[in-house]
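First comes the structure, then the notes that go with it.
A single protein chain has been omitted; all remaining protein chains appear in their positions.
Chain IDs A, B and C follow the sequence of writing; residue 1 opens each chain.
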Amino acid sequence: MIEINYNPNEMLICTASRLMSDNSTAFIGTGIPMLAASLAQKMHAPNLMTIFEFGGMGAILDDLPVAVGGRRSFHKALSALGILDVIEMAGRGFIEYGFLGGAQIDPYGNLNSTVIGDFYKPKVRLPGSGGGNDVGSHCWQTIAIMRHDKRRFIEKLDFMTTPGYLSGPGAREAAGLPPGTGPFRVVTNLALLGYHPESKRMMLLATQPGVSVEQVLENTGFELLLADEIIENPQPSAQELRILREEVDKEKFYI
Amino acid sequence: MIEINYNPNEMLICTASRLMSDNSTAFIGTGIPMLAASLAQKMHAPNLMTIFEFGGMGAILDDLPVAVGGRRSFHKALSALGILDVIEMAGRGFIEYGFLGGAQIDPYGNLNSTVIGDFYKPKVRLPGSGGGNDVGSHCWQTIAIMRHDKRRFIEKLDFMTTPGYLSGPGAREAAGLPPGTGPFRVVTNLALLGYHPESKRMMLLATQPGVSVEQVLENTGFELLLADEIIENPQPSAQELRILREEVDKEKFYI
Amino acid sequence: MNILEEGIGELLQPPDIDAFREWNRKKNKSLTDKRMTEAEAVRRYIHSGDYIGTELYGSVRCPMSIVNEIVRQDIKNLRVVGQGVYETDILLAAGLVKEMDFTYIGLELYGISHVIRREIDSGRLGKIVEWSNGSLVWRFKAAAMGVPFIPVRSMLGTDTFKYSSAKLVECPYTGVPIALVPALILDVGIIHVHRADQYGNCQIDGISGFAYELSRASKTLIVSAEEIIPTAEIRRHPDRTIIPYYLVDAVVHAPYGSHPGEMCYLYERDEPHIQHWAEVSKTPEATQEYLDTYIYDIEDHQEYLALIGEERLKYLQDIVPDRG
Partner (left out) sequence: MNILEEGIGELLQPPDIDAFREWNRKKNKSLTDKRMTEAEAVRRYIHSGDYIGTELYGSVRCPMSIVNEIVRQDIKNLRVVGQGVYETDILLAAGLVKEMDFTYIGLELYGISHVIRREIDSGRLGKIVEWSNGSLVWRFKAAAMGVPFIPVRSMLGTDTFKYSSAKLVECPYTGVPIALVPALILDVGIIHVHRADQYGNCQIDGISGFAYELSRASKTLIVSAEEIIPTAEIRRHPDRTIIPYYLVDAVVHAPYGSHPGEMCYLYERDEPHIQHWAEVSKTPEATQEYLDTYIYDIEDHQEYLALIGEERLKYLQDIVPDRG
């Protein structure tokens, strides 16, 4: 076996990228999702339909977008209208995957990107919802991309910006959110996580290469369910790494 | 005095045209309003901002529009988007005049363009509201253009398609219609009519040349108020007639 | 929500946004060649009893080649959202329309529709629910947004409201009465455009009428286009794509597809033809003869164009004026 050198960030991007299937529609937020989408288009999903918040739809990600409204987000796109068109597209159920980030996540996949500490006297004022809440409300399956530690994976959020499963089974529907929607995966530097089909609580599905289940549990601030079989994610392939480094982020914005 | 030959239709068009002031915004329906708007642009109101229902705004009426969505309705226009943009423009209070037609009108300026007879078993099925109700609801001042006879000017409509003053003073506001809006003038082959500022009932302001007040009253199926001073409208000028015949309706669609 | 008043019109198509979402989720998102003939598009996608809408404004950009094919295939019991002119008249004349959400059916400068009265009298057109044009486009917009209703200040205080299925409520922010209209989801939308690629990415020149909203309110969308263009051309001007491919199920190449209506910048209205219809539609016999000549006895749109004649079509192009 050939030893391959890569950093945890690269592993994270590859894991997210592998979740993006060809011919599916995916709402792409700033940062890692952009890298993952570009990698996916160049690897296994040439017709991944990327949707960027301010109007770009079906872009070819020759150059890595650095802003969700930049021209790279609608480069050679199929359609480039406004934010309302994108939000409405999600509202009508046309967007399968929504890739999201956040500063905190709870066992039900709810996300905080608004404040750390008290709302009126915050320790840290975060960027806010932006399109996050809309994506979490309307896309069929949301995928959160997070750094994995105890301050971020917590039992109770300081502020619930974006809905996951709210307080548990049935809560989304009771709140009026579209039936059948909700969190699908969480991708971190340590693991790939999903949700228990009944309890809707977060569940460990796979660890990143070289990471133990114990490490994941230690870095999670709430009780994590374990899948019956927990696999180890495959390492980034040499091809993934080459494309990621030489083609996706050739300007070295992220990596 | 030179004798000028013209038909009642031409008189009607000239009367409507004179109501269109330069630099005002006017919603133009099919038929007479198109002729009047074209004449106004060529006479006294070169910057009359014509608004056509399906998106055309600020067109130069070189050729007479024959359909509210035809290319003549946005020929050399300033803007040509969709119907929603136009309806919203009216909704936000940007359209001063709305020119409307109808098969029946009542003393409060309410209009019927839906059915003659019973709704479910109509004697005549008319074209329906189209944009009429929207114009009557949202434009500041509506101007109805009608043929004047007892079957059309009636006490009680078979169907109220488009709101005038509804049942009288305060009724529009009570119904939720925007304050300050309502019928302004009625232009007919016999007369120019307005509304009493308090009672909101229709009032005779002027007769067409050669028409007596009695003739107007005889052809009106309800009690008509009379203005303190009832003038006679000036005849079409030679210039108006020439432009109308040679430039406005050069294809002889209407005249 | 406290309802002050309700229209008595039947809700012909319930605003079931969640079912609409499920439907849209299953729609094909891949770039698939969707080109097909009128005959195939209509056979596959329009069925007896469907709730349909043709997008147009006056006799402009009418999807006539598709409408004629519906008549040819004799698809009955249609429920139709009726902001229509010549094309809806044709469907009515063929006796295919059972129910209507209605705002305007007429022949513009040629006045009222003659066939609608016959269809009401015959009992074939059994239900008419009233709306205004603004209310209809807002109903489409609500569906496009993915919400079950939208507030409007049209129809208030009138019989148009009474015979609609709108509801009157008190605005929770301002306290004034306001109408709510239900989202309108079409089984099939039909739109004629200037250009489309094989996947259904569409461009329209000039005013866009109801196109944006109706395309997004349709479960199935049939597009006919004057011209099929390469996708590379779409990608060079993505800000011109008013209808993106994922909304579209069938792409039909239809030059002069709006005839006898106009297509701005390409060809003008065929005024004598429309006048002819206004005249013959006055009697059932002449109507039938018209339908025979221009639809039933004709194989397809190509044969229709041959019947109209190259010279006439060329003339309609030639009289298009310069943009200014």
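Methods note: a residue touches a chain if its C-beta (ideal position, glycine included) is under 8 Å from a C-beta of that chain, and two chains touch if they have at least 3 such contacts.
From a predicted model like this one, the values you see are computed outputs, not experimental measurements.
K.L.:
Which displayed chains make contact with the chain that has been left out?
P.N.:
A, B, C
K.L.:
Who touches the missing chain here, B:L81, B:V115, B:L166 or B:L205?
P.N.:
Missing-chain contact among the listed residues: B:L81.
K.L.:
Considering the complete complex, identify which of B:P33, B:P163, B:P178 or B:G221 is in touch with the unshown chain.
P.N.:
Of the listed residues, the one touching the omitted chain is B:P178.
K.L.:
Which of C:R79, C:H114 or C:K167 sits in contact with the chain that's absent?
P.N.:
Spelled out, the listed residue whose C-beta touches the missing chain is C:K167.
K.L.:
Specify the residue from the set A:R172, A:R185 or A:R201 that touches the hidden chain.
P.N.:
In the complete complex, the chain left out is touched by residue A:R172.
K.L.:
Contact with the hidden chain only, please: which chain C residues?
P.N.:
1-3, 11, 14-17, 138, 145-153, 167, 169-174, 176, 178, 180, 182-183, 204-208, 232, 235-239, 323-324
K.L.:
For review purposes, identify every residue of chain A that touches the missing chain, sorted by number.
P.N.:
Per the touch rule, chain A residues meeting the hidden chain are 30-31, 53-56, 60, 62-63, 66-71, 73-76, 80-84, 87, 90-91, 110, 114, 119, 122, 124-134, 137-138, 159-163, 166, 171-172, 174-178, 253-254.
K.L.:
For the chain that got dropped from the picture, name the residues of chain B it touches.
P.N.:
Given the touch definition above, chain B has residues 22-25, 47, 49, 56-58, 60, 74, 76-81, 88, 90-94, 96, 138, 140, 178-180 touching the missing chain.
Everything below uses one rule, namely that only the chains that are shown with their structure count from here on.
K.L.:
Averaging only over C-alpha atoms, locate the centres of chain A and chain C and give their separation in whole Å.
P.N.:
So the centroids are 40 Å from each other.
K.L.:
Could you give the separation in Å between the centres of chain B and chain C, each centre being the mean of its C-alpha atoms?
P.N.:
About 28 Å separates the centre of chain B from that of chain C.
K.L.:
Which integer distance in Å separates the CA centroid of chain A from that of chain B?
P.N.:
57
K.L.:
Residues of chain C that touch two or more other chains: which are they?
P.N.:
Answer for chain C, listing residues that touch two or more other chains: there are none.
K.L.:
Using the touch rule from the top of the page, what residues of chain B touch 2 or more other chains?
P.N.:
In chain B, nothing touches at least two other chains.
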